[in-house]
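Yeah, one chain of the complex is gone here, protein chain that is, but the others are all in their spots.
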Amino acid sequence: MFKAKAKSEVLKELIDVVSTLVDEVKFNVTKNGIGVKAVDPAHVAMVDLSLEKSAFEEFKGDDSELGIDINKMREVLKLARAGEIISMELDEDKNRLVMSVGNIVRRMSLVDTAGMSDPKVPSLDLPAKLAVRTDELRQGIRASESVSDHIALISSPDGFEMISEGDTDSVNLKLPKDLLEELSCKETVRALFPLDYFSSMIKAVSSAESITMHLGNDYPVRLEFKIADGKGEVKYLLAPRIESE
Amino acid sequence: MFKAKAKSEVLKELIDVVSTLVDEVKFNVTKNGIGVKAVDPAHVAMVDLSLEKSAFEEFKGDDSELGIDINKMREVLKLARAGEIISMELDEDKNRLVMSVGNIVRRMSLVDTAGMSDPKVPSLDLPAKLAVRTDELRQGIRASESVSDHIALISSPDGFEMISEGDTDSVNLKLPKDLLEELSCKETVRALFPLDYFSSMIKAVSSAESITMHLGNDYPVRLEFKIADGKGEVKYLLAPRIESE
Partner (left out) sequence: MFKAKAKSEVLKELIDVVSTLVDEVKFNVTKNGIGVKAVDPAHVAMVDLSLEKSAFEEFKGDDSELGIDINKMREVLKLARAGEIISMELDEDKNRLVMSVGNIVRRMSLVDTAGMSDPKVPSLDLPAKLAVRTDELRQGIRASESVSDHIALISSPDGFEMISEGDTDSVNLKLPKDLLEELSCKETVRALFPLDYFSSMIKAVSSAESITMHLGNDYPVRLEFKIADGKGEVKYLLAPRIESE
């Protein structure tokens, strides 16, 4: 069983976050809210999102799985004005999700979840933790996109650095300790990442003003941020590239 | 003879309405205003537009026919700022329409009207009449566009419904009686229409806040709305599709 109402903004955040990695996804509904875990087709990145019951205007659910076509859900969200409430209800007999906005009802067939496994989120011991303003990261990414396909993330006891090295040009964003919202780092760690993935993830952050990063030497990066006014949380995991030098 | 001045908005409404069906059109000028009748090349839809003399800032005309290339007229309208006055004058010797906006004069050759017949508007006895808010129709169309190529319009004594049925998904917009501005309908009627035509027509409505529809069972729909602050009127006629079930 699943029946809920939510502000369109809340669902839009969820959809933006998940759609960076996959087109179809499984919503794991429990009585406490919704959880989504997904790995991108190339197995480079993972998302682990949870949205509490309290993020919704109304919420009634028991354990069930909803296979969602993200583009269809996005189409419905585009019909809503800012602040408008979207209703969702699972029609179990017909295996459809019934979404309503204003006087419009969209009945969408659910996607088969049989082939969607629940990815296991690896537990990683990442020594550096830091919180960076989202707009700084965004500007750094925009500056890097014409220079290289990769981006190095570096954390040191002095601050954070993002470096993009091309054949002729380079870009770096340097944020000393006092420009970070949080820094816990005993020694310098560095890892290289595919810029397109990192960029999509940062662009999917809509409301969170800062992002917490966990970094290790040549280890995956874990990005964490809040959605839905703090009533939801996202963890992205992105695998590193091997540095050629 | 034809010489007139009009606010750019008034001409833009006229052009938007007509360009949904044709690229070239005949303006029938009389001493009382301008009339335009046109059928689209596939003979699926018809427009019958009239613009009173009073819709213009200045108007002098006697019976004449102007073959207009709609894109050229649109180019001139794009030069005008909001509220700016456009002057038009027929240069009969050179068979050109001289349009002025600001300090710019565009002389455009007229299109030959010999091949343009005046379509006869069929008189149809359509039993249901209802007035629907334009923005509700627009939202319903946007919701339907990804689901199907057709749309069913249904009028009943209880209200109006618009249904779009795809292979897996469906969309419906339901407006009960109290959300309609007018409803005169004794028994339920239903007809199916090509969504692209219906969508273009509704999108061509720029200022009218509501649209009057006349519907019958598997009959064409007649859409009526005002333009130019009530000093002009548009009638669209759209042929039905045969329902497969």
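All chains are identified by letter, namely A and B, in their written order; residue positions are counted from 1 within each chain.
Keep in mind that, in the parts below, a contact is a pair of C-beta atoms (placed from the backbone, for glycine too) under 8 Å apart; a residue touches a chain by one contact, two chains touch by 3 or more.
Quick caveat, the model's predicted, so the values are computed rather than measured.
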(request) Specify the residue from the set B:75, B:92 or B:158 that touches the hidden chain. (result) B:75
(message) Counting contacts across the full complex, list the positions on chain A that touch the omitted chain.
(response) 136, 139-140, 142-143, 146-147, 168-175, 179
(message) Tell me which stretches of chain B touch the chain missing from the display.
(response) 72, 75-76, 78-79, 102-109
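Just so it is clear, only the chains that are shown with their structure count from here on.
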(message) Centroid from C-alpha atoms only, then distance chain A to chain B, rounded to Å. What do you get?
(response) 45
